[in-house]
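Everything on this sheet refers to the single structure shown next.
A protein chain is absent from this complex, but the other protein chains hold their places.
Letters A and B mark the chains in the order given here, with residues in each chain numbered from 1 onward.
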Amino acid sequence: MAADRDSAILTADDVTVRFATPEGVITAVEDVSFAVEPGEFLSIIGPSGCGKSTLFNVIGGLLTSHQGTVRVAGEIISGPHPSIGMVFQEESTFPWRTVSDNVAFPLELVGMPKRKRIERARRFIAMVGLAGFENRYPGELSGGMRQRVALARTLASEPKILLMDEPFAALDEQTRLLLGDKVLQIQQQLRQTTLLITHNITEAVQMSDRILVMTYRPGRVKRIVDINLPRPRDSEIVGSEAFGRYVAQIWNDLREEASRGMRDAETHALDHEAPP
Amino acid sequence: MSDRLSRSRLAPAAAGLAAVGLGLAAAEIMIRADWINRFIVPPPSEVARGISRIVLEEHIGHRFLLTAGECLAAGLMITVLGVAAGVLIHRFRLLRQATETWIAAWAAAPVVLAYPLFMVIFGRNAWTIIMIGFVAALPPVILKTIEGLSTTRKVLVDVGRSFNLTGTQQFWKILFPAALPTIFVGVRLGLIFALINIVGVEFLINSGGLGQLINDLAERYDLAGTYAAIFFVVLVSVAFFMTLERIERWLRPID
Partner (left out) sequence: MAATDRLTANARHEPHAASVTLLRAAMILALLALWEFLSHTGWFYRDVVPSLLAIGRAVLALLSRENYYYNLGVTAGEVAAALAIGGGTGLVVGLVLGSNRFLARAFEPYLYYLGPTPKIIFFPVMIMWFGVDSPSKVALGSLSCFFPVALSVAAGMRQIDTVLIRVGRSFRASALQMVTKIYLPAMRHPIMNGVRLGLGVALIGTLLAETKLSNKGIGFLIINAYSTFDMPRMYANLIVLFVLAIGANSLIGRLGGAATAARR
């Protein structure tokens, strides 16, 4: 079931991004178009080099030199939009602030009074499962806990759209699974529109309503897959045949693109006798 | 376009130079127009003339050699004694634990403020100057020597042990060569400390080479000459610093 443009909360139309490099112009993404429904969980998946992070920066408004438009609730964005909350891949908590102060950061920026901020922050800290850690510093927490703080911080700004760039990439498998469950739980609870950029197929199939598969550079939309699996996606569903078929289908698409990427890297290395 | 500007090496350097040039030109104009009192700030053109005057009339060569000699003396002392002390302290763990923080405090202490004391002990002459340079510049050499010796990568030490090197061989063939780059950094820091203190004290006690030049001209109320002398000494100090950097960079590949 494709998204209906009129009801879509986020639309991308023919987004194209080109970069000038010492080796010429590179097209990172080309003619990417899609629409996201309110409350939907959409994953964008692709091999390395498909421009996923570029797309993340475009949608988040941190990259404005592109062709095509991105609209949030009909409005064309020209910078970071208040309705979009970003969660970055790297460590992004402020090491000099406590967990509570980190989460309250967006509230501080808009001038919310202190008592209200702390109370609001507490809610989101509990939502990510870190109740009790309000007065600790990120340095005292594990990597997974720090990512949860970053997530809580973005959620505290109550964005209409949550935009995440491989937030679990730096974590070990178990933590990743637990956090994935947590994010799903929150998304269902808040009916949060979520865009997840990832390279992990299982994660994408488990969490998403739809998956956008991208080609290798220049990144185009190869296929949009509707995931018609019931929620909650518990271990029974994950182990089911239908699940496996989705994963296999997407893996087929990705394998083709990933091997193109590898061949590209190999020829590049041979040309330059050095890794690109 | 601004991206390309910031990437070129020439454009920023030219901009910086242009800014300095403009500043001097503006100063020249404002002083000649009497917006700035020319008896407090002489016009840059006069200062420039003052420079050539200094070079020709003020025995600049002699002064330069004097200051250089003082620096050389202090430099030799800090290198020999500093490295030796560093090696010794590194060798004995207990000694290192006891003294390293003291030496760090010494490095941060305003040693030069005790120059009147040195004057009492050594007199108002070059020895005071050399000794102050020595005492102020010794700690960084010691600290960097210790640092260099203690941060040798373990794998290199293991290589030595795998060849059954004796203690002495281990020190001379592995530890010391591995520590040399850091030791050079220490010597460079020490030399800079030494120069700054030496020229400063020459000025303060009015004895010696380049530092005294400024004092002489200031006491003669030779305005342009004083500015010129200061400019000249700053130039020498900058040149010294740059030379040290070049030398260190040239020596680097050896490690």
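By our rule, a residue touches a chain if its C-beta (ideal position, glycine included) is under 8 Å from a C-beta of that chain, and two chains touch if they have at least 3 such contacts.
Keep in mind that what you see is a predicted model, and the values were worked out from it rather than measured.
**Student:** Could you tell me which displayed chains border the chain that was left out of the figure?
**Tutor:** In the entire complex, chains touched by the missing one are A, B.
**Student:** Of the residues listed, B:A25, B:A84, B:L117 or B:L251, which one is in contact with the missing chain?
**Tutor:** Only one listed residue reaches the unshown chain, and that is B:L117.
**Student:** Among B:M131, B:I146, B:I183 or B:V233, exactly one should touch the missing chain; which is it?
**Tutor:** Per the contact definition at the top, the residue touching the missing chain is B:V233.
**Student:** Please pick, from B:T79, B:T145 or B:Q170, the residue that touches the omitted chain in the full complex.
**Tutor:** Missing-chain contact among the listed residues: B:Q170.
**Student:** Mind listing the subunit A residues that contact the chain we can't see here?
**Tutor:** The list for subunit A reads 60-62, 79-80, 82, 85-86, 88, 90-92, 94-97, 105-106, 108-109, 137-140, 157.
**Student:** By the contact criterion defined above, which parts of subunit B meet the unshown chain? Give residue numbers in ascending order.
**Tutor:** 2, 5-6, 9, 11-13, 15-16, 19-20, 40-41, 91, 93-95, 97-99, 102, 105, 108-110, 112-117, 119-121, 157, 160-161, 165-168, 170-171, 175, 192, 195-197, 199-200, 203-204, 211, 214-215, 218, 223, 226-227, 230, 233-234, 237-238, 241-242
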